[in-house]
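Apart from one protein chain that is not included, each protein chain of the complex appears where it belongs.
Every chain is named by a letter (A, B and C) in the order it is written, and numbering of its residues begins at 1.
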Amino acid sequence: MGKGRLEAFSDGVFAIIITIMVLEMKVPHGADLQSLFSIKYVFLSYVLSFTYVAIYWNNHHHMMHAATRVSGGVLWMNILLLFWLSLIPFTTAWMGENQFSLWPVVMYGFILIMAAIAYYFLAHCLGSIHGKDSKFSLYLGNDRKGKISVLMYAIAIGLSFVHPIIGFGIYVLVAAMWFIPDKRFENKINDSSGQ
Amino acid sequence: MGKGRLEAFSDGVFAIIITIMVLEMKVPHGADLQSLFSIKYVFLSYVLSFTYVAIYWNNHHHMMHAATRVSGGVLWMNILLLFWLSLIPFTTAWMGENQFSLWPVVMYGFILIMAAIAYYFLAHCLGSIHGKDSKFSLYLGNDRKGKISVLMYAIAIGLSFVHPIIGFGIYVLVAAMWFIPDKRFENKINDSSGQ
Amino acid sequence: MGKGRLEAFSDGVFAIIITIMVLEMKVPHGADLQSLFSIKYVFLSYVLSFTYVAIYWNNHHHMMHAATRVSGGVLWMNILLLFWLSLIPFTTAWMGENQFSLWPVVMYGFILIMAAIAYYFLAHCLGSIHGKDSKFSLYLGNDRKGKISVLMYAIAIGLSFVHPIIGFGIYVLVAAMWFIPDKRFENKINDSSGQ
Partner (left out) sequence: MGKGRLEAFSDGVFAIIITIMVLEMKVPHGADLQSLFSIKYVFLSYVLSFTYVAIYWNNHHHMMHAATRVSGGVLWMNILLLFWLSLIPFTTAWMGENQFSLWPVVMYGFILIMAAIAYYFLAHCLGSIHGKDSKFSLYLGNDRKGKISVLMYAIAIGLSFVHPIIGFGIYVLVAAMWFIPDKRFENKINDSSGQ
């Protein structure tokens, strides 16, 4: 079973999610700068979510590049990931329109956790069909970043009850952590081919 | 005539249908949990429709993978299928906003029946250009699941007049039936290549 | 210069145009059949426009399949075609919401004429880079259907001033004319290869 169409479909969904979020950024009624500043929370939510979807696309791109085959289970795990990501425009709009108040920030973190877990399942589903000693499993490694992310989302949700802005701040931190390109794959592949 | 662009166009439409449905999930005005719960019917409709479109994409993926060529008739049958699927965001929103009341639930089933019939035509159109003894026809088999689905949609519509929630429940059941990956194709191909 | 990315971009735009039109079909407020029937004009407009965009995609698919190369001019002519087609969701919604009244129907025909002319330019731009005796030019032929369509759109606009429903009826007729798959290409190629 080829991976081409899975990538094409996923790229389509990623591209649409990342782009339709802008439709939730309602045009302000006034034409002055003050009207523009009134949507600052909506804009910040947009930037954060754009970054997260871009990170997911980027990681998905690298992971599927390393994969050599897919299975029926992989297709469904991929769809589960896309399902959680498809809720990002909704939760982004809810968080932005309510100026980072408690429940929308908690909800945002919940969606991030579910997406991270779905990504974990997808990765391990791919890992199991490639075998333990494959290049793919070397790439996957122990997925430390993924595990740290879930932990930090959970902490963010907890601390949101102190003040939601702390939760939002941690989401920004996690995104920043992922933004740094992951050299792991290239190094490991190089190491293994150098043996 | 190549099947590549038919797949690309279909993937685009599938990806857009599955993603724009979230735009129909209007952000609640309040920022508390109660506001979030107020859209529970809309959310349930979203999950069901997301699942159905994913199932169609998955089946379409497998069927086109098995196909080796397409014809003008196949292009049009494919477009007919996409037409009925394109109405899913509309009927999903209607059903969700009206909390699963009678006519929206009936309408939802009607769209599912029409999509299933269009899929049947598409499959048989592909079958007829591949020939009766082709790998493709082996894959197609007697399409029992497809026939059972149409029957169950019809029953769901009928029982919706008793109570619409029964109709909704049957739609969930049919989706669950499809969710189970279909081993048929792989087995049959293996059988035939083993002869 | 490769034609792959032109096809990919065009497929994306076709897929989005054909799918976002459903967003203009606002969900009726009531949950009864009467509410559903209240959007009958919107629905009819939707069906007609879905058909037209599908016809354009289908013809585009066949034409680009026959093409072996593209030029900068072709890219821009293609974008011009997509520009006019991108206005179809707008004019569809305007026509549907105003129940086929005069100016929306005229406007709809105007967009169809402009799209047809852009398609004509695209086809001839492709023809000129392939040369007069190429397979592509054989495929193109004298493009009788295209010329008849433009003429009929113009007649439709004129007769809309008698009654807009006549204009709408002619648009349906033209779509029906295109719906019939065009055997020309396959025959001509067969003829030429048979010589």
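Things worth noting here:
Assume a contact is a pair of C-beta atoms (placed from the backbone, for glycine too) under 8 Å apart; a residue touches a chain by one contact, two chains touch by 3 or more.
This structure is a prediction, so every number in the text was calculated from the model and none was measured.
Touching the chain that is not shown, out of A:Pro28, A:Gly72 or A:Gly169: A:Pro28 (per the contact rule at the top).
Within the complete assembly, residues 1-2, 5-6, 8-9, 12-13, 15-17, 20, 23-24, 72-73, 75-76, 79, 82-83, 86-87, 89-90, 93-94, 97-98, 101-104, 107 of chain C touch the chain that is not shown. What chain A contributes to its contact with the hidden chain is residues 7-8, 11-12, 14-16, 18-20, 22-23, 25, 27-28, 31-33, 36, 47, 50, 54, 57-58, 61, 64-65, 179, 181-182.
Quick note on the criterion: only the chains that are shown with their structure count from here on.
Chain B and chain C, compared by their mean Cα positions, are separated by 27 Å. Separating the centre of chain A from that of chain C, both taken as means of CA atoms, is a distance of 38 Å.
Under the contact definition stated at the top, the residues of chain C that touch 2 or more other chains are 12.
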